[in-house]
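Only a single protein chain was left out; the remaining protein chains are all shown in position.
Let's turn to chain A:
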Amino acid sequence: MATATATLAKTSWADDIDEHEPIVRKPTIEESVDDNGIRTVVEFTTNEEGKKVKITRKIRRVLHTTVVDHAVAERKHWAKFGAEKGSKPGPDRATTTVSEPIELKLAAGGVKQAEPEPDDAQAMKQKLGGKKVLCRICQGDHFTAKCPYKDTLEPLGLGAPGAETPMDGVATPQNEPAPSTAAPSAGGKYVPPSMRAGAANRAGESMYKPGGNRDDMPTLRVTNLSEDAEEDDLRDLFSRFGRVARVFIGRDRETGVGKGYAFVSFEDRDQAQRALERVHGMGYANLILSVQWSVPREQRPGGA
């Protein structure tokens, strides 16, 4: 960083741009290693557009030692050839990249075939049985909300001549909400949160406020948990009391090692209560588990 400030002191940033002077500056690299053995490499460079870029890389080096065949060890020192002739050792990013993580879950019973999603309109029509769907605008065979002339034509008045019951849905016994006001939220189609059923105010809502579905679930806080416990372990442990909706294990952000606490959400409060009674004080991986009700952020004494 010392070199960077020195050059900046000489010329102002405005001059810099006017002259288009290519600043030949070696990338400054700062390296630090924290207690967990995580190496943080902060690199300051200028990119092609002349903008200063800060690149932070966090690297954890793990040494894997493997015993290999003599021939294999020898092959590791082969000189590169062909298009790679003279390349320096190590993977080249032009040809070798690491892709995003992929999960392979092995399970018996065959992989379920994703059924083609039934068409909304088809499903609704089936629901109505043989009854006819009639558009209030153009008298076509579709719902008013789906009418192609929705924006251009005025709806025909109720009880238009000729039509017996020109209403959407033909008055189903359940008295469905008029499709023109409630957008269909079923099916796989994306519906913005503000348009979804149950969205009280259209102004949007904060994720931090209580009332979200996550906080509604009865959640247990498990402490004095073994570092090695995994989500699946806890799921196994708690699912015997009922359906576990969510398991969260507190982990160190960098090392991924468990911090000794977890949250387990149930779908049913009684089941959660039963789990609390049974698991609290139970020995698990040489530790005595402690289970309490999780207290939402606001109600906790002392605030956040």
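The rule we apply is simple: contacts are C-beta pairs under 8 Å (C-beta built on N, C-alpha and C of every residue); 3 or more make two chains touch, one makes a residue touch a chain; residues count from 1.
The definition used in the following text is that contacts and distances are computed from a predicted model.
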The complex's invisible chain, by UniProt name, from "Rab proteins geranylgeranyltransferase component A", "NADH-ubiquinone oxidoreductase chain 2", "Eukaryotic translation initiation factor 3 subunit I" or "Protein LATERAL ORGAN BOUNDARIES": "Eukaryotic translation initiation factor 3 subunit I"
Hidden-chain contact residue, picked from the options A:35, A:100 or A:228: A:100
Absent-chain contact - pick from A:33, A:72 or A:285: A:72
Missing-partner contacts on chain A, residue numbers: 68-69, 71-72, 75-76, 78, 80-85, 87, 89-92, 94-111, 113-114
